[in-house]
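What you see is the complex with one protein chain gone and the rest in place.
A and B are the chain letters, set down in written order, and residue numbers restart from 1 in every chain.
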Amino acid sequence: MNTETTSHQKYYVPESSSIPIVFAIAMLFFGVGAADAVMGKGTTLLFIGIATVIGTLAYWWSVVIRESHAGLDTPQLNTSYVYGMAWFIFSEVMFFAAFFGALFYIRTFSISWLGGEGDKGLAGELLWPDFEATWPPMITPEESLMGDQAVTKGPDESMYLQGIGSLGTWLPLYNTVVLLSSSGTVHFAHMALKDNNRKRFNLWLGVTVLLAFIFVILQALEYYEAYAHLGLTISSGVYGTTFFMLTGFHGMHVLIGGIFLATQLTRSAGYNHFTDKEHFGFEAASWYWHFVDVVWVCLFLFVYIL
Amino acid sequence: MSAVVENHDHHDDHHGPKKGLMRWLKTTNHKDIGTLYLWFAFAAFLLGGAFAMGIRAELFEPGLQLMDPIRYNQLVTMHGLIMIFGGVMPAFVGLANWLIPLQIGAPDMAMPRMNNLSFWLLPVAFGILLSTAFMEGGLPGFGWTFYAPLSTNYPNVAYFVFAIHIMGASSIMGSINVIVTIMNMRAPGMTLMKMPLFVWSWLITAYLLIAVMPVLAGAVTMLLMDAYFGTSFFDAAGGGDPVLFQHVFWFFGHPEVYIMILPAFGITSHIISTFSRKPLFGHSSMVYAMVSIAVLSFVVWAHHMFTVGMPLVAELFFMWATMLIAIPTGVKVFNWCATIFKGSITYETPMLFAIAFVVLFTIGGFSGLMLAITPADFQYHDTYFVVAHFHYVLVPGSVFSIMAAVYYWLPKWTGNMYDEKMGRLHFWLSFIGVNITFFPQHFVGLAGMPRRYADYALQFAEWNAVSSVGAFLFGLSQLLFLYIVVKTVFAGKKATPQVWDGADGLEWTVDSPAPYHTFDVPPKVK
Partner (left out) sequence: MKNKLWALILYPLSFFMSADWLDVNMPVGVTDISREVFGLHMAIFFVVVAIGVVVFGVLFWSMWKYRRSNNKKPATFTENHTVEILWTIIPTLILIAMAVPASITLKKIYDHEAEEGGIDIQVVGWQWKWQYKYLDEQVGNKPLSFFSNLTTPPDQYEFNRVEKNENYLLEVDEPVVIPVDTPVRFLITSNDVIHSWYMSDFAVKQDAIPGFINVAKTKVNVPGIYRGNCTELCGERHAYMPIVVKAVTQDEYQEWLQSKRDLAEQIAYLTEKEWTSDELLATGEEIYETRCAACHQTNGAGIAGFYPALAGSDVVMNDKAKQIEILMEGIRGSQMQSFAEQLNEVEMASVITFTRLAWGNERSGDGEIVIPKDIVEYKETNL
């Protein structure tokens, strides 16, 4: 393996490749399939799409890894990957920002106005006389007007902590502990790798992956709880909407991050990839993981506590 | 693994492109991809333009002559979407692909395969979008701004949503590529402050894109959820607010309009300096101005929403913030004038387009400033005054700058000079056409003609007829453009490497046409 590089080495420009065009076609299936599925026209295309997207991506990355092992990437190319990953994470930050923005807007403006408070409180007085501005709204504006006939009804219970006594059974707290410690373990793994201690690295990384999947399972449990016992669904008014959209997208990112980390674990444990200096695949995964963790902290604050 | 290594070895001996269709499908070469983007954009421009001709034909006189209002709304929506996402943005990305590596002395874009993917996702996205034309319910007809709840109850929105998602993915990958290329692959000695302005303008644009395309993705996702999964982001019955949609959309939408003008600023700076034979006035203040415009563009979005009933403080804040943008933009306009001042100027086609850009864009900027005055916007909003404003900044703005760029760099791309006489003819027809089309729209707008109207009151008839005639003239002259470009690709006087005697920059140091691979060994920049 040739990782020693010199500065005048050439930037690697790959020969023409059929991966991107295959991937684009996979995206065509995926896009049309997703739209078909949403509109109730069948899911075949969607599954073809998902399978081809995942297959192509996996192949693509395997090619990149092989190229790197063939000594084609220079420090300059590695820097490209580093910058690329950083900006990709920035784009993810902005995606979440849109949903957090929506949450803040709904909480500070639309709920108060509908409840008859603030600059546009006339809406509440005239159109929704019985709606009260509270967060979380357990009764939707429509319900306040039409009672049981309403289509959009509030939840029976929210995910907020119901008194200190139930702290012990409050899932979000467990989730927080799990995710925060996983950020720590992934950091320990990184240190181990830098010390060139492969066994310790694999161990810590393994723990991290385990924590990731525990988180996903806990989250699934929480959703089950919400749907089955709390009457809290994605259509329980804005509370259900923001709750499920924010935690749902976060959960999806945890899942992706977990798979990302698991891949690195396989590379290390199964194929002995990475050295103490060259391990950007792992580093990228760990950055992503820290990002997912930060998002969770914000979620915990604004969706579960405040 | 050995196959990869072999490829690598091949790469060293500079062979040219593959032959046939596969060259384009599989290419990783920034010049090929640039060419693909540019042709895609041209095609989209013709299609979007054909839709615009449909609009203008229907509006030629009051009454419904050619189509029912459903079809009309679909034309307007698709015209806006295609021109913005299929025309102007891909054209700028195409220019970025061609020029950034050449201008900073890099062998290619930083991530060539992803570059290819970014391009091919565009036909995919537009394919999905346009496929709705063949479904029951048809194309989207809710305006390019797709306000909820009109869009949430519309047939086929799911296709629209996923098309936008894919376009967004394409833009984000393209922008990451641009930023990484610029940050990581400059030739030794090419410091940030020495970087050509087109590169600078794209660095800032790419940053804007990465910041706002995900927000657009968020907006369409919320829309999808409201439309099909029973959420209530934009539904007061569940505690949401339709206006929330507009906030999210315009948080994307306003930076988006600067995404469509910043590269134009870069192009104009190059061309004006070249044909004035004089270095650009205030290179660094140009950079600061663009950065300020980009920063400000994040805090002015609600000037598109003055009439939605925001609280007074918000209206005041967004009015003031919007007005501030005139200052850095003014700096740019004045710098261009100062570059021309005491130059030694000739007026080839690129220069004609660039100067028309400065003048007509400024007129569009002036009407923008008028729109920013909130109480007056209560009168202007959603009338043809707005339509006139944004066509002035977009058509003789962005589109003229793209045409200027094409004339300016075409010899470098093809190795042939275009026909100067024809170029000038194209310019004058376009210049006259564009003004006849869009100037009268100020009048009908002020007199109160709302936009997105398939039919209108009699008092607006005369100026609409004038506008339609201008539009046909402008439209037809674009066929001339197509002819000139195609002709230049196949024939024409051979171009020298320098092409323009006043031109300055690394791209003029390589042959015309630029060899398939350039700067495999980075040049030294003093």
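Please note the rule applied: a contact is a pair of C-beta atoms (placed from the backbone, for glycine too) under 8 Å apart; a residue touches a chain by one contact, two chains touch by 3 or more.
Only a predicted model underlies this, so the values are computations on that prediction, with no experimental measurement involved.
Within the full complex, the chain left out of the display is in contact with A, B. Touching the chain that is not shown, out of B:M22, B:L192, B:C337 or B:A491: B:C337 (per the contact rule at the top).
Within the full complex, the residue among B:I345, B:V510 or B:V525 touching the omitted chain is B:I345.
Only one of the listed residues, B:G448, B:G475 or B:G492, touches the absent chain: B:G448. Checked against the full complex, the candidates B:A187, B:A326, B:L473 or B:V510 give a single residue touching the omitted chain, namely B:A326.
Between the chain not shown and the residues B:P123, B:G138 or B:G475, the one that touches is B:G138. Seen across the whole complex, the unshown chain contacts subunit A at 113-114, 120, 122-123, 126-128, 141, 151. Along subunit B, the points of touch with the absent chain fall at residues 61-65, 68-70, 72-73, 135-138, 141-143, 147, 149-150, 153, 155, 235-237, 241-243, 276-283, 285, 307-309, 312, 315-316, 319-320, 323-324, 326-327, 330-331, 333-334, 337-338, 340-347, 355, 358-359, 362-363, 366, 369-370, 373-376, 378-379, 381-383, 442-444, 446-448, 450-459, 463.
The rule we apply is simple: only the chains that are shown with their structure count from here on.
For this pair, subunit A with subunit B, the centres built from the Cα atoms lie 32 Å apart.
Only residues 1, 4-5, 7-8, 10-11, 18, 22-23, 25-29, 106-108, 110-114, 116-117, 120-121, 123-125, 127-128, 131, 156, 158-159, 161-163, 165-166, 169, 172, 175-177, 179-180, 183-185, 210-215, 217-219, 222, 224-225, 228-233, 235-241, 243-244, 247-248, 251, 309, 311-312, 517, 520-521 of subunit B touch subunit A when the two sit together in their complex. Residues of subunit A that touch subunit B in their complex: 10-21, 23-25, 27-28, 31-32, 34-36, 38-39, 60, 63, 66-67, 69-70, 72, 76, 79-80, 83-84, 87-88, 90-92, 94-95, 97-99, 101-102, 105-106, 109-111, 113-114, 118-120, 123, 127-128, 137, 140-142, 150-152, 233-235, 237-241, 244-245.
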